[in-house]
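In this view, the complex is presented without one of its protein chains, the others remaining in place.
Each chain carries a letter (A, B and C) given by its place in the written order, and its residues are counted from 1.
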Amino acid sequence: MALTEQQQGELAEARAQRHETRRPTVPALEEMLFQPLEVLDHGFVRVVDYMGDDAAVVQAARVSYGRGTRAVSEDRGLIRYLLRHRHSTPFEMCELKLHVKLPIFVARQWIRHRMANVNEYSARYSVLDREFYIPSPEALAAQSSSNRQGRGDILQGEEAARVLDILRTDADRNYDHYVEMLNEDEAGQPVDPSRQGLARELARMNLTLNAYTQWYWKTDLHNLLNFLSLRADAHAQYEIRVYADAIMQAVEAWVPLCAEAFREYRLGAVTLSARMLEIVRAMLAGEAVSAETSGLSKREWRELMAVLGRA
Amino acid sequence: MALTEQQQGELAEARAQRHETRRPTVPALEEMLFQPLEVLDHGFVRVVDYMGDDAAVVQAARVSYGRGTRAVSEDRGLIRYLLRHRHSTPFEMCELKLHVKLPIFVARQWIRHRMANVNEYSARYSVLDREFYIPSPEALAAQSSSNRQGRGDILQGEEAARVLDILRTDADRNYDHYVEMLNEDEAGQPVDPSRQGLARELARMNLTLNAYTQWYWKTDLHNLLNFLSLRADAHAQYEIRVYADAIMQAVEAWVPLCAEAFREYRLGAVTLSARMLEIVRAMLAGEAVSAETSGLSKREWRELMAVLGRA
Amino acid sequence: MALTEQQQGELAEARAQRHETRRPTVPALEEMLFQPLEVLDHGFVRVVDYMGDDAAVVQAARVSYGRGTRAVSEDRGLIRYLLRHRHSTPFEMCELKLHVKLPIFVARQWIRHRMANVNEYSARYSVLDREFYIPSPEALAAQSSSNRQGRGDILQGEEAARVLDILRTDADRNYDHYVEMLNEDEAGQPVDPSRQGLARELARMNLTLNAYTQWYWKTDLHNLLNFLSLRADAHAQYEIRVYADAIMQAVEAWVPLCAEAFREYRLGAVTLSARMLEIVRAMLAGEAVSAETSGLSKREWRELMAVLGRA
Partner (left out) sequence: MALTEQQQGELAEARAQRHETRRPTVPALEEMLFQPLEVLDHGFVRVVDYMGDDAAVVQAARVSYGRGTRAVSEDRGLIRYLLRHRHSTPFEMCELKLHVKLPIFVARQWIRHRMANVNEYSARYSVLDREFYIPSPEALAAQSSSNRQGRGDILQGEEAARVLDILRTDADRNYDHYVEMLNEDEAGQPVDPSRQGLARELARMNLTLNAYTQWYWKTDLHNLLNFLSLRADAHAQYEIRVYADAIMQAVEAWVPLCAEAFREYRLGAVTLSARMLEIVRAMLAGEAVSAETSGLSKREWRELMAVLGRA
């Protein structure tokens, strides 16, 4: 991630500002504000604005006139209760706004979270930068043989080298051709005056899916936790999971009580189906249950054994 | 609207606080923060939190690294352009959180705006206050004879007196009975120890639709403007329009450039149908067009003449 | 629930129609189509239209060209997999449209499910019927002493009689006054020509919250299952739970494989927090765990013991 001097200047200027407000303020998040958290080779997440804090969840749940906070321990208890019982509306009262730089194929997964507000950099209107995601060696995974949408071993040696070469060369060449077709310099003037230049909205189609785009993305804490529970999960593709991890850092700084409850009741929690619950009850009662007698499919049995630490 | 001493204390405490923040701050809205704007006889709207300002709309539209603002005149031009061309996503980057006290029948209209976050005071969990909306004499309107969902003349004399008497007496009696059925004092103890008290979630059904409820309501600026364009409109029921008017005050303080553009391109704008546009073109070309030759229905013709100031 | 002759005629006419279609059709649901399922004393749920079936979920998950179905057993496996792993989008491909008659206080809970389409009977435009919900004796519950938003014993004897008397009398009187204030007969003409009649949009505020309203309500299967998991749950208020139960009947007829998976993986499932899971693992390993050593709050310990059948 390389910011231009101008971008660095804009960031520094924004970070230098101090205003007085009556609104709830979170010093730990203020400290992170505007600062990019680096993700992948050229990406970042940076918090651009926020609304609310742990106490705002409590305040809304109680529909109170003041801040609603009595004691931190009481707030903590209520927040844990709300999250455990899947009350969603109080968490909607906090809002986080991010500026994110990310590869297009990651953006295509991310955008499926519909309950969010998005402004994306427009490649109809502007020219994209020469930046592509090239996996680091330890992210260069083979197709999993057991999971159709998972990863297996890390590619090694010649195969790894060949893949990296392809990714780099194709992205670069396609970008060169993108620029050639556009035929415009930084001032928007034709490089070759004998040509007109292809419309930006068409030229962009020659770019590869690992080209970086960027957007402003804003959502409420309830939907953010949904995003994190899906994208910080081990089944999420690595390239979006690292963004979720970066956002999770911001959430820990911003709403520590909500983050703690989220780890306990969502990230670290498991759901047992009706039949799985019967099996656990039987096992606790000392009955022997096997894959064959469980009534579960093989896959579910494996999942249950893994959950119970008996895999 | 009468706040209890405790509520007033909570408000005063909240208003007295000052924090330092790097976030954009709007002094004119800070000044209004937490303070109730009185609406109807016992209702209010008060701004509890906000995110963003005029410049945040510009910043998101440009996906910029810093505040994105160059000059106020440039921001104004872009905001007007965005609103005129119905770009919605940059306006979604600002957020307003309100605490509202309102009659239940108004809440039932309001809640239809789905793109918002709501936490309502729970009458399953708590006991509602003895407060009902009783229209002021000038709001006591007869049914319109021409518009099935509109109002006509203001009721006068005996009829007005009789209506006010019914509304007051029925609301009061039903509330008395609500309290009687609950059979609980302020500490939640039985008033009459020989009785158990009806469940709160059932007792509430005896209340009238003019009883006041309250909620925290939060939405983004795009959806807020949609709300205002429908509810600050002359066709909206008076009892919700006054809430929209109060919110409009807050919007003027908060995002003056957006508010100005909204008045120009939404509140004060008109839409001409394809045929209406043909008629206006013909009239400008000096052709005579009448209701008969217009091809419009009578109703549309009247609407067009009103729009053109020829009614 | 009493339908007028005209309504019965409209229903019969709709049910008598037969059309030919290429769309997937579910005979068991066709059989129920348009027919009201009675709920509470005057309410109903009736299926007015539907889109899709079990195979449509499979078809969308596979983005297939044809019906996508290979064998019922394969469809069943995929549907169970999708529901178990909280895949939501394939279930959004089925849609159910209901006509519902329900008390206003139930409608106020129901409407909080935002991801749905609603057209409610307008009391600004029309006059509501004289119908109120009066609980049957076995639904007349006292306030729970342990759960602030729950029910306890059934009220008996004089207290029950008094409550029923209040509910009936107040609803009736308030409706009488509603009619008096409206001052209009069935043809919309003044009953008392010396009076104008209060605007409908105002007169309605004198009605009680147990008055019946009605609406068309449409949602997709994913959101419908969310609705059912919250409203068919034991913690839901009885008066909305009976509507959820009626809808569940329709779902069983419509998408039996989805309904079965929903019972297994949602309705009958439990979620264990991270700490609860550790406790279950310890118990299975033969360790003794008590409320005191569990690290859980008393409330969570009770919940866990109940889940494990050890309460």
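Just so we're on the same page, a contact is a pair of C-beta atoms (placed from the backbone, for glycine too) under 8 Å apart; a residue touches a chain by one contact, two chains touch by 3 or more.
Predicted model only: the values in this text are computed from it and were never measured.
Only one of C:P24, C:G152 or C:P256 touches the chain withheld from this view, namely C:P24.
By the touch criterion stated above, the residues of chain B touching the omitted chain are 77, 84, 89, 112, 263-265, 267-277, 280-281, 283-284, 297, 300, 307-310. Summarising the interface, chain C meets the missing chain with residues 3, 6-7, 9-11, 13-15, 17-25, 30, 33-34, 48-52, 56, 59-61, 63-67, 89-90, 92-93, 95, 97, 99, 117-121, 214-216, 218, 220. Although one chain is not shown, part of chain A still touches it, namely residues 103-105, 107-108, 111-112, 114-115, 118, 122, 124-125, 133, 135, 140-144, 148-153, 155, 159, 162-163, 166-167, 170-171, 173-174, 177, 180-182, 184, 195-202, 204-210, 237.
Keep this in mind: only the chains that are shown with their structure count from here on.
Comparing the CA-atom centres of all chains against that of chain B, the greatest distance is found for A.
Centres computed as Cα averages put chain A at a distance of 34 Å from chain C.
Separation between the centroids of chain B and chain C, computed from CA atoms only, is 28 Å. Within chain A, the positions touching two or more other chains are listed as 89.
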